[in-house]
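What you see is the complex with one protein chain gone and the rest in place.
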């Protein structure tokens, strides 16, 4: 495809030779002649120019280049639009591996692909175009809607519900018992964990993340939310739509999170609090109370980010000027 | 069952209509007519009153209600006593799935249920009434005592010992090699990891938690202890009885923990320290030394909680009054 045709596809503006043939897409590290790559800033542009790429997708304000450029508003987005145009996922053929164990009472849709050593228990319902890869276990009465993709070694406990187009990476566990106990006279009793997990449309969950079933209500992950690897979502948590939760975060029991929330890696939220919409929580923060919509917080404990940064600056200043301080305090008393 | 009969069962005191028939139990979110629910404070009582529940289990001091109440000392405990009365777990029938691989030298008890694709290696001993679900791997010479429940995709390394009534949720790994290396002249040598893991009676371990085998001694998890999801228990760690360890905690090598210890989520303890009995460690704490029995600690690094809170208050005060401070310091020198 020629540069001018690609530019049309993403409403871009070409600078340089319109007619070069583009044969592939690649990152700037691996770009070879005939490739389209992208650069989001000056530094990356320099690297891209040194590569063998034939054309660079970049933003509208960056300097000119000796290579052909396509200028767009969001180069990364345009890159993925081009990628998706030429890489529509092919439907797998309908297939149940002979080493899979599928209950007679399970209902299996059309064009479903089930790998070796998959176990699907009684009453499960598997929608159309679902892929369940090797060594995954789907327990009783799970509902898996169309276009879901379950990678190897995943476990779904009974009654888990996945809506359309949910992706679960390897080692994910959905629906295990929440950490609910009652202490009485030095003994610990397990509290019933009877709810389920509901994962809405277009959610993607990273490897080895765990999502516990509700105790008496349900745990819910809102549509479009993306959760990275090794996160913990406790019982009864409700997460809104389009959250981005980075790796190793933990959300404690019964906490409610609004829409469009972002959490940096290794952050944690205590139980039974409410996080508003459009909240951003910095990496490694310890959230110990509710947060209003639109706030940006960071720190241990988490506070508005400006406040945390100011505290850090003050402590640095105090440490630097400690001699003066401590002397005066002692002297004058 | 009538309200008065339930009240008898839990030694509760009824307020309102004694004779209503209770048909089910539920949380306040999902309660319908005929259900018993519970409320532990005023806020929850209001929600419960707005629900269709026919009876509310609550404490002895809360206000009266238009709905029938059963007053008890610990409503959550009483709720679970009622639940357990009507939900005794049924014994599964003795069953070994044809797709399971069980070594001829393994000893299997009575009423054992083994799911598809389970692998049980040479010399393993499986007690009575044990459940091992699909895709779990039990390596050589493991001992699993009666009434243990192993969920799907669990791995037990060789020689792991589970005493009675241990529950392991999906993705748990018990007995993997500890992180023990010796550095010499820039090279890293693996130190032998020869110990085993012993998990005592009534322990429950959350999904994807990892417990390493001892290097030369054993790793031990004491009776009644409950560990949440995604925790790391390193080699040679000894944990006492009835600990409650929340999600994503890490306990480093050879650390010894007493009885009745509580750890909040994402807390960590360094290696080779001793934590006494009845210690409480706040969420996200970094414990960098031994702790005496009975202490409550919090923070990074962890200190007695009052001290950590006071430090935070002082730093807030200093930040607020920073202008005055910094001016004076500069002026007077």
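Just so it is clear, A and B label the chains in written order, and each chain counts residues from 1 on its own.
Here is the rule we go by: a residue touches a chain if its C-beta (ideal position, glycine included) is under 8 Å from a C-beta of that chain, and two chains touch if they have at least 3 such contacts.
All figures in this text were calculated on a predicted structure; none of them were measured in a lab.
Remark: the omitted chain is touched by one listed residue; of A:171, A:195, A:240 or A:276 this is A:171.
When the whole complex is considered, the residue among B:111, B:217, B:274 or B:290 that touches the unshown chain is B:217.
By the touch criterion stated above, the residues of subunit B touching the omitted chain are 99, 101, 117, 119, 135-137, 139, 153-155, 157, 171, 173, 176-177, 179, 181-182, 184, 186-192, 195, 208, 210, 212, 215-217, 230, 232, 234, 248, 250, 252, 266, 268, 270, 286, 288, 300-301, 307, 310-311, 314-315, 317-318, 321, 324-325, 328.
Although one chain is not shown, part of subunit A still touches it, namely residues 26-30, 74, 76-77, 79-80, 83, 87, 97, 99, 115-117, 133-135, 151-153, 169-171, 204, 206-208, 224, 226, 228-230, 242, 244, 246-248, 260, 265-266, 283-284, 300, 312, 315-316, 318-319, 322, 326, 329, 332-333.
Keep this in mind: only the chains that are shown with their structure count from here on.
Look at where the CA atoms of subunit A average out and do the same for subunit B: the two points lie 26 Å apart.
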